[in-house]
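In this view, the complex is presented without one of its protein chains, the others remaining in place.
Chain lettering (A and B) follows the sequence in which the chains are written, and residue indices restart at 1 in each chain.
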Amino acid sequence: MLKQFSFRKISAHLVLLFGAVFMVTPFIWSITTSLKPLENVFNTPPFQITFPLNFDAYITILGKINFGLFTMNTFKIAVLITVGQLITCSMAGYAFARIKFPGRDFLFILFLITMMVPATVTMIPNFILMSKFGWVNTHTGLIIPALASAFGTFLMRQFFLSFPSDLEDAAKLDGCNPFAFYWRILLPNSKPIMATLGVMTFQWVWNDFQWPLIMINSESKRTLQVGLSYLLNENYIDWPVLMAGSVVTILPVIILFFFAQKNFVESIKLSGLKG
Amino acid sequence: MVSNKLKKKYYWKDAIWGYLFILPSMLLVLTFVFIPVISSFGISLTQWNIFGSPEFLGFANYQKIFSNQLALFTYKNTFIFSFISIPITIFLSLLLSIALNQKIKGISFYRTSYYLPVISASVAVSLVFLWIFDTNYGLLNRTLSIFGIDPIGWLTNPKVALYSVILVSIWRGLGFNMIIFLAAIQDIPRYLYDAANIDGADKKQTFFNITLPLVSPAIFFTFITGIIGSFQSFDLIYSMTQGGPARATYLIGFLIWKEAFDYLHMGYGAALSFILFLIILVFTLIQWFFRKKWVYGEEV
Partner (left out) sequence: MKKALSLLAVIMILSLILTACTPTPNSPQANEPNSEAAPVEEPVANEPVSEEVQTIRVMTFFAYDNPEVEKEVVAQFEAAHPNIKVELELVPFVDIFTKYKTLSAGGSAPDVISMNFENLRQFATLGALEPLGDYIAKDSYDMSTYYENTNEMHNVDGTQFGLPATFSNWVLYYNKTMFDEKGIEYPSASWDWAKMVEEGQKFVSDDDGDGIVDTYGYGLAWWPMYLFMYDTNVLTPDNASCALTSPGALQAIENYVKAQNEDGITANKEAQTAMGDWDRFVAGKLAMFPSGPWALKPFNDSITTFEWDVTHHPIGTQQGTFLYSNSYAISSGSKNKDAAWEFLKFATGPEGSLIRQKGNFEISAVKEIAEGEFIKSLEGQYPAHPEVFMEATSYGQKLPDHARLSEILDTIQAELDLAVLGDKSVEQAMTDACVAVDSLLSE
């Protein structure tokens, strides 16, 4: 029994490791490339790091653009949107999943519909709308429209569907109104999905390029991905700079993810009640 | 009689709570997403080059789509893309999430690794894959050559290129679906498994009777968002193949971008989007209609 168990563990490790190599390879390549002078990118094997390490690409990124400011701008926007979506999406998701009200399915389909038209064609109407609000070239214009999302609402709804209904009934018997149930029981027991939506929203805002490019004119309000695009040339690929840019933008999200995913295991839903 | 009255009272009280809960999202989504969607439907009924004033055409743009070979070909490509990539992505990421739900050492490392492709910028991903797919020097062909397989023109052969792009999209989508499924599995109450154990259910039975049903709402979600995402995906195509070779990797999201912003046929581009919209809507409604049959909790 014990022997079989450890064999299973080892094989699981092997399979997972094999897959992980596939997933990580491009990222490793980004790192090694970012540390080479352009001349050496194709003259040396891809994964070989050439010594001395060449940090020119990182110096370019930190020196040629206002990296700190752009990072702060993006961070501010991403955090506000993430917090906003966690609130609005979990609220709406709860209502769509567990409260009966007239027109619920219709309104929900309406939500879904808004996801089905490509951003390419809604970009101009969206921009016109922002002009009418006077929000062009402001962070407000990037943040407020993104405080809710059909995607997040849909995600939350799906997860709240499978929330044990005996818990809800128990709460009702105790005289909890729907808000008390949502706030005191549903949310504290939904850490995994909240962490998931949080990570997804954050990285989506963090990597968004087209919309901030259109909306923001002033350098002082620029976001990181847009700022990095100023380092690239249309005539050739400066591989080290491109890859260094990719590495520095990924790192904060990796760190965020690493900590967020711990939530996936830590929350074991109301273990007292269920055990 | 009394119980009936009570039920009804609860119903309306609940309903008000329901409206209150959806109000913030509803206001934001309707204002900032729904209005532009309606407006772009308006645009799809016109001929509009962005700079001039739009000319009302009625449904002429839609008629044009059905006689345009490129548009039809592109829709076909998009279907192939979606029908291959979505089921494979969902299946693999479900397996992955079950594997990554174990208590083994280095689980955080594995999870982060599998999520890396999701957070990488498209441009970087595309360039890395250009290099992996390179016919002469690429990692893939070099590996295959060890087994004596002749080099394959992953991105240069029109018959293969679309499938290479599908491969990249699966690679990128795995981590995304994985964390959704992980959260779903984590959400399953322990006592259900304990109860199953007491009843003497084996692993297979537990999976099919407990795990799968309780993960089904998440599968429904990834299915719908997968369709939407793959029908609209264009940044990979844009930076990897530009639709080539010989238009073999034209996907509808890319064509819409070309028509709307490159050729300045805003109306036609919008019409292409709304045909796409109708297709997605039909799929979604079919799923919606059948969901009560296979999605847990939908009978509520």
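The criterion applied here is as follows: a contact is a pair of C-beta atoms (placed from the backbone, for glycine too) under 8 Å apart; a residue touches a chain by one contact, two chains touch by 3 or more.
All of these numbers come straight from a predicted model, not from anything done at the bench.
Novice: From the touch rule at the top of the page, work out which displayed chains the omitted chain touches.
Specialist: Listed by label, the shown chains it touches are A, B.
Novice: Of the residues B:Ile86, B:Ile107 or B:Leu155, I need the one that contacts the missing chain.
Specialist: B:Leu155
Novice: Given the contact definition stated above, which residue among A:Ala12, A:Ile31 or A:Val136 touches the chain not shown here?
Specialist: A:Val136
Novice: Residues on subunit B that touch the omitted chain in the whole complex?
Specialist: Touch with the absent chain occurs at residues 19, 26, 30-31, 34-35, 38-39, 41-43, 48-54, 127, 130-131, 133-138, 151, 153-158, 243-247, 258, 261-264.
Novice: Contacts of subunit A with the missing chain: which residues?
Specialist: Residues 37-39, 41-43, 64, 102-103, 107, 123-125, 127-132, 136, 210, 213-214, 217-218, 229-239 of subunit A touch the chain that is not shown.
In this section, only the chains that are shown with their structure count from here on.
Novice: Using the touch rule from the top, collect the residues of subunit A that touch subunit B in their complex.
Specialist: 9, 12-13, 15-17, 19-20, 22-27, 29-30, 46, 87-89, 91-92, 94-102, 104, 107, 109-122, 124-126, 128-129, 144-145, 147-151, 153-155, 158-159, 161-165, 177-179, 182, 190, 192-193, 195-196, 199-200, 203, 206-207, 225, 237, 239, 242-243, 245-246, 249-250, 253-254, 257-258, 261-262, 264-265, 267-271, 274-275
Novice: So in the complex, which bits of subunit B are touching subunit A?
Specialist: Residues of subunit B touching subunit A: 11, 14-19, 21-22, 24-37, 39-40, 43-44, 50, 96, 99-100, 102, 104, 106-121, 123-125, 127-129, 131-132, 139, 171, 174-176, 179-180, 182-184, 186-191, 194, 214, 217-218, 220-221, 224-225, 228, 231-232, 234, 253, 256-257, 260-261, 266, 269-270, 273-274, 276-277, 280-281, 284-285, 288, 295-298, 300.
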